[in-house]
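Below is one structure; the comments refer to it alone.
Heads up, one of the protein chains got dropped from this complex, but the rest are sitting where they should.
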Amino acid sequence: MTEQSARRFVSAKRRPKEDGRFITGAGHFVADINRPGMLHVALVTSPHPAARITTIDTSEAAALPGVVEILTGNVLAGEANPLANAVDTPGVKCYPLAVGVARYAGEWVAAVIAETRALAEDAAELVEVDYEPLDHVINAEEALEPTSPPVHAGHGSNILYRRTFTWGPVAEDFAGQPHELSFKLRWGRSAPVPVETFGVVAEWDTGTEILDVWASIQMPSYAEQIAGALRIPVNQVRAHYDVDVGGSYGVKRGIKHTVLAGFLARRLGRPIRLIEDRLENMVGGDMHGPDRHFNVAVAFDDDGLIRSMKLRVIEDVGGQTGRAPFQLGKPVSAIVGAYQINSVEYEAIAVSTNKTGQAAVRGFGMSPTNVAIETAVDKVATRLGLSRLEVRRRNFIRADQFPYLIPSGSEYDSGDYHTVFKMARDLAQFDVLLARRDAARREGKIAGIGIATCLEPGGGNSAFEPLLNPKNETTTWPESCVVKVDRTGGITATIATSTSGQGHETLAATIIGEELGIDPNDIRVVHSDTLSGMPGNTPVASRMAIMLGGAAAGAAKKIRDQAILIGAHNLGRTTDQVRYANGVVSAVDDPSQSLSLARIALISHREFHNMPPELTEPGMQAIHVLQVPKGGTLPTADGRVQMYPCYSFAAHIVYAEIDRLTGKVTLPDYCIAHDCGTVINPDIVRGMVIGGAAHGIGAALYEEFSYEPGGQLLSGTFVDYVMPSSHEIPDIKLAEHCTPSPLTSHGQKGVGEGGYLGAPAAVASAINDALSPFNIECLTLPMRASLLSDLLADQLAETES
Amino acid sequence: MTHAISVTINGVTRQAVVEPRQTLVDFLRDQLALTGTHVGCEHGVCGACSVLLDGEPIRSCLMFAVQADGHAITTVEGLREDDGTLGILQDSFWETHALQCGYCTPGMLIAGQDLLARNPDPSDEEIREAIAGNLCRCTGYVQIVDAIRLAGARMRQSPEGSGAENGDD
Partner (left out) sequence: MKAAAFDYTRADTLDQVLELLSHGGDEARIIAGGQSLVAMMAMRLARPEHLIDINHVDALAGINTASDHVAIKACTRQAAAMASSAIKREVPLLAAALPLVGHIQTRNRGTIGGSLAHGDPTAEVLLAAVALGARLSLASIGGTRTLNIAEFSVGAMETAILDEECLTEIQFPKPPSALSIGVAVDEISPRAGDYAIIGAAAELGLAEDGSCGHIRLASSGASPVPVLCGPTMEALTGSRLGDSEIDDAVQLINPLLSPESDVQASAAYRRRVAPGMLARVIKMARDKAEIKRTEGRTS
């Protein structure tokens, strides 16, 4: 690790490499790809939440000029394998198109392929599908009942996963405490909803017999899953990672889309473009996020020290399975939040309903769980008449306790929660804020202060996969980087992932530049495809600063070592007698004796006679494949495992006012203090934290995929699904602290999810503080204006009667 | 039935034949290969498809290309200075990192460009109002507000006063 003071590029304000192409309209998104002879897909979707498909009459549609093919689920299923399930549910079989039964309103039933998208839509209207409606279930708690209509009849029940983990002496801890409290909490279904929908272009090359795929993806094991479903070898799928992704935040998975497009590309021998329109995206894109029912109980002493917690979570995964149940797994990595809770019982239940399928969402299930934990802490404070700040301070893991092992088996690497918490308090001028709140209340306003903290586990590893599916023995999610120095000394790095706004090119270039003393602007970063690429697991789980950063550092160090070997040999010195700095190898005793990296590279590529004998391969390139720090072990029988290596921390303090008449919430002040270890690029980190918090404000107050009892989605457009605009998001203020991780190349930790992990809890805390003088609480997210107003009105009516 | 149209795009007059149902954004992207303008929702909410029509920002998904006959359109590809360097607003977006994935960025630039042409010294509230019709999922808007504020200051200082001469009367 380079010392902080000696760093030239890491942590310095530098313009991100990627931005240049986006501000000029020169990005390359999937919708910008135009292959010769490309055909377009539109989808016929089920109007019913549950129905048997009796007949599909495509004759009229097929007769329309420009229509090339109409594909139904039965044909597809005859030649393809079901999509992979995350948990062990062999009775659940999902295909890109419904086969025999439709399981949610909006599910794809047939695909129409035509010369233009408009023609495909014209024809899709003419496909006649006869349905026999079946009983459906929309409420997850009802879906648990054995009598509820089965979403996947082959599975036997709607419960896809259910396990109670007990970590530590929960019963004894509850029995031994003078206080306990419990509550229910509801996290409504929302999603990141990137402004770019999911899209894929697939092309089968009959000469090479390779399926080329360009897609808007952020998906581990993407090529493997496509190949598996299409029954072709993985090395016949070439997914191109040089496609700019217009936002993902977890959801750009697109397996069913790509399987369908790939299947059609092979079948028709022409490139296939399947770009969701916004309606397809919202209703049938299988990208909805967590939809949870929590039961929470905590046991605590007179001082507010929380000894034990019981958490029951029902996750409503909808009508497709995919990776959704795994989102119950990641919260295990920080199940006690920032607190010294001795024991935890965690009951995790994933249940099918007749709603749209789920995808991974930023934080992979942790943001809802953090609302549960932080609400419990607030309630402990309220019960004991203590300040919410004080209760947190008493329960925080202390800086001198790291590394700190939590009951579920993960060790937190480092942190200083008290210091960061104090920074948040100072940034928010908490005493001033209190006075402001109280003054507002005296004026008759409904005002509250929200306080929340969150842990952001980073460096994403696979540990939740074996934890939730014992047949899955994955214990690593490596990440790789290749650094090449061409014969002129030019440096090119290859990364094995697409990027969706996180700045991976900047990350790799900054770290390689730091290690080699070369201006990152002079380092080119390119994206591989899956056949030319290296082991990797894509930018999920706040992992790239840690994993790609580490891989880039490792590869750069190998290049530096090569340069030193060649330089020393050609300067007539031993490697101890030379030093490498800023792209030059020079003799320690006579710095005028030096060789530039360009000269060394030329030797390496072209002058084998000048190579040191220990280097037997010409050319200058290095690959580094990074194993996840502290990864590599399977869970214990009782479900303990080191989940992720690095733990970032943030504290949010927010001031909220609720309009008494309308229930409208405003957030005049929003402060975050955070610690993600060493910052690689300050502007990127700032954007991640603020953008994540904005996303969390949306989930807390505005956004929901609402269903009516008949199973229809009520918020399937951008009019009804309310993503916050610039008026709804305040000017969020930040303070930063740095506790370097001991596990990473430069002390960096993850930062892509923390804003989203903290904000919903903080906003919920503020709302409930505001409501507290009325003796009411709101434990349902999103806390829409109408919901808050209705709660206040009901309370008023009760008081009067 | 198709229609022949003539549209001036970023200063260059283009002739084309369009089906009436082709939206302006699809025309720009599919026929003219100007893919900088993005499609986000196709129902007029997200603002990703914003372009200038005769100098005023509009949503190009809510207009058919045939309606643009005889009009002038400016897209993100037309925001560079005449000498090919980045426009002040573009450069300010880079300076403050007012973007992440880049998908909403062209629409944001169009909105910001229009604001600064009308109001060279906007308040933060005016900036937020100007971009309220453009959704961004990545940034939380704060760095976009920073960028437009910065660009305003730079334009006011620059001798050219790019965009600043059209004060709000």
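Should a chain be cited, it is by its letter among A and B, assigned in written order, with residues numbered from 1 in that chain.
In this section, a contact is a pair of C-beta atoms (placed from the backbone, for glycine too) under 8 Å apart; a residue touches a chain by one contact, two chains touch by 3 or more.
Since the structure is predicted, the reported quantities are computational estimates derived from the model, not experimental observations.
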| item | value |
| --- | --- |
| Residue of A:171, A:581 or A:714 in touch with the missing chain, whole complex considered | A:714 |
| Per the touch definition above, residue among A:728, A:753 or A:777 touching the missing chain | A:728 |
| Where the unshown chain meets chain B, residue by residue | 1, 3, 19-21, 23, 26, 42-44, 47, 50, 53, 56-59, 61-64, 66-67, 69, 111, 114, 129-130, 132-133 |
| Residue numbers in chain A that touch the chain omitted from display | 117-118, 121-122, 125, 277-279, 659, 661-664, 702, 706, 714-715, 717, 719-720, 722, 724-725, 727-728, 784-786, 789-790, 793 |
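In this section, only the chains that are shown with their structure count from here on.
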| item | value |
| --- | --- |
| Centre distance in Å when chain A and chain B are each reduced to the mean of their C-alpha atoms | 30 |
| Complex interface listing, chain A residues touching chain B | 15-16, 18-27, 29, 31-32, 34, 118, 192-196, 244-249, 277-278, 500-503, 683-684, 686-688, 690-695, 717-719, 723, 725-727, 729, 731-732, 755 |
| List of chain B residues in touch with chain A within their complex | 19, 21-22, 29-30, 33-43, 45-46, 48, 75-77, 79-80, 86, 90-91, 93-97, 99-106, 109, 124, 127-129, 131-145 |
